[in-house]
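I'd like to ask you about the structure that follows.
As you look at this complex, bear in mind that one protein chain is not there, while each of the others sits in place.
By letter and in written order, the chains are A, B and C; residue numbering begins at 1 in each of them.
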């Protein structure tokens, strides 16, 4: 049985809500398998709120379970709480089944892939490694059909100057020696790995050159972020499985562009959370988590209207996109405690992105 | 008869759409009485895109009407096109009546008040001056009932170092010698002037101390911006009057906070633009202009969830709020060509703001 | 005997250089009494690199000395490494005397004051508390004459919403309820406390109203920073004392404005570090640490030339000032590993600030 708890954070290292939940028995620290959090940095290169939050999370959990077990907990920190986006954490637990069976229950699978050679990053070898990892995480979650997968979060490695030098010395030059660009390539290849694993894209249509370049290739379920602290991939598959129990389920859709909330509205309607065309508070309470990606369209336009996100040298484009998309989604669901992350290479169509909702079926 | 034309801008000085509209006869330069524009600066102190746009607008119009008549055209430039907000201009014309009479037609009134002594800025004397000016603009628009007013845009003066020194030398010290603060005080007093003119607030409840401090006092119809280039006020009243003709009308509502789109949804529904719960493209085409204000709530929270807008030393709070609120509104109306401006002292409730929609009644 | 070690940091939590120095015996963890560091955040409200660095420093030291002794180590983190300012740490140790006696040796005194009531912050009561604390730190350093003090670093408390509410409930309203403003008031009162202790200002000339307002009142030796994590003050006095031994000494001067490097040049010349008008590498090696404050002048001018630091809504004024002043100082000393911090209320003249240099007398 999966349990997902959403907790507010007053700062990147604020563990009070998590500590209280553990003290109250609302969270079993031993059962935690993944933590996603929105932290209040810029979400770009020099965002240290992510590492600060991870350090605080590990210190907190290590008071309650052995230090050696912490590496098995996938920790996905996403920086950037623009506008009224609220810093918060999503704690995922895998609990023994003591809940009624309900078809389509939320299933969670976590898999960690072995270290990837630096020269594979952003190339088809990474796509294949991630595809294999996604299949393994699906196995771990007990999900067999790709259609039952609704969100795949991948934390992937990047290329540092040192790693690039080591690869070059071995005669295996990496795709780029630019750290920032390598993050985009790694996210993109990871997303394509998800697409391959889920049958969204045929592997043979892929080439090294298409990765990071052909925006027509994308997964509707992938969300990827790159981190300097790992050499392999941490993969969290969220989907539905009849082998799991409990009231939670998950559904997903895609934003076609930054103003496209129709898919989310449809999703909420078909899950009984928007019966009267707008969300009522009791319906909103049953929306346990909303996960989305945001990016400025590379065309410089949204539905024909010019945007200035790519030309603003004062605010990073991803910060613009996160705040605006968060506003669009928050207008629908009534608050800003939403997991909207940026950097959506091959994750949804250009300028849009995947959306997933975790829903409690009887509120 | 009022005509309102929305024009895209590819840069602050891009007059191509305006020139084309004049050439095509879609806009009569002699009939232009006001121009509002969203320009792509930061909307804060060092935003020169506003003055650049004004210079280009005046140069453009002066090719088509006498230079001496330009001062009668209210030009309200609002900087800041965060997220997918699209830079654009709204051109307001007052034309001879050759349209069918329809009850509740859009009426426009422009009034310019005489120069205000520097020491009056941000004090009740400014409130009174603006209130009188709003009444005069209502007269000009042929509007008698306050309820028929739906949006009042006030461009107001500010205190510069030179003006403060002059006032002090006269023995009349101004409310502040801080230019930036004086902008907020002037906007706030102007908004309260609108509130007094429209009967939203009883003048006797006001005091100098309350201006800029008591967020419980506000107008639901006022939008104010301060500019260094004027000493009096340019006031544009938008409302409904049966004396006016033509298909355009106007309606208004208030956002209670940054995620509150219910008022806008209600407005669109009662005007027949959201028949099926969501806007269809033909309905969207009939929404000629959407005007709104955005501000971070001073409480640091939106519906109980923490926001970080006021603590972000990298991005100005108004930029955060504009992008997020624009996202929320764009999610409803389907695009980002919306006039969302910041700096909402006494303009709507704390963290919220007025909204007005100009609507074509037969599309 | 005092020892001061300058260590590079590759990230706010990078403790490799410190660990290596401890391993090599270059630093004795038990002897560490204070650590100053420049971290790579924005140095403003939402700069979490400071707390992140403190957490890493405490974790590192706690491997080498009892956790309970860490509170006695003053940790002063200053965010903001604009331009070519290099992130680094300055580790101060107090060691048993096994060095030759040299007149004017560097002396260090640390004192922690008791918690200050919230309503005292930014008022004369705080000035008095800090003045007493500085005298105690001077005693701890064995310094009797104010002229022998060359730099006083004060870490001071600030007013949070909770603390303000508590004080108001007690019937003791604080000077402000604005957290950011309270930081400036607390820094200013702390600096004036240093000025009083050192005889730079007569206490009777001070009033609550002058604190944070009268820029003519300042200390030439004070450097203050406010932090949310303490209720009293951590005071580090750096000066000269014949009771101390070892090759290190300290000297100080004042920048009159952001381009004034003459005082630093004079200081270096009189200490034999600029024999030929410019620093040679061997001379530069003997400059162990350079400490300075930077602030934009409130006049908007430097030597009559306009600056735009106060009008830039994209970059915080302190970030502008730190980068520029760091450039001016780095041009003299040949590198950017300098401790330049911002927020200089009552710390040096308006637009300028104190400078101190720690020098090894035989290189």
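Basically, a contact is a pair of C-beta atoms (placed from the backbone, for glycine too) under 8 Å apart; a residue touches a chain by one contact, two chains touch by 3 or more.
Bear in mind that the values here come from a model prediction, so they are computed numbers and not experimental data.
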Sole residue of C:50, C:163, C:286 or C:307 that reaches the chain not shown, by the stated touch rule: C:307
Selected residue (touches chain absent from view) among A:316, A:330, A:344 or A:358: A:316
Given C:22, C:37, C:85 or C:138, the one touching the chain that is not displayed: C:85
Sites on subunit C contacted by the missing partner chain, in the whole complex: 8, 10, 40, 42, 81-88, 258-259, 261-262, 265, 277-278, 296, 302-309, 311-312, 314-315, 319-321, 323-332, 334-337
Residues of subunit B (touch criterion as defined above) contacting the omitted chain: 11-13, 40-41, 46, 48-49, 51-52, 55-56, 314
Residues of subunit A (touch criterion as defined above) contacting the omitted chain: 42, 44-47, 308, 311-314, 316
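One rule holds in what follows: only the chains that are shown with their structure count from here on.
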Centrality ranking, top chain (CA atoms only): A
Most distant chain from subunit C by Cα centroid: B
Approximate Å spacing (C-alpha centroids) for the pair subunit A, subunit B: 39
In subunit B, residues with contacts to at least two other chains: 42, 308, 311-312, 314
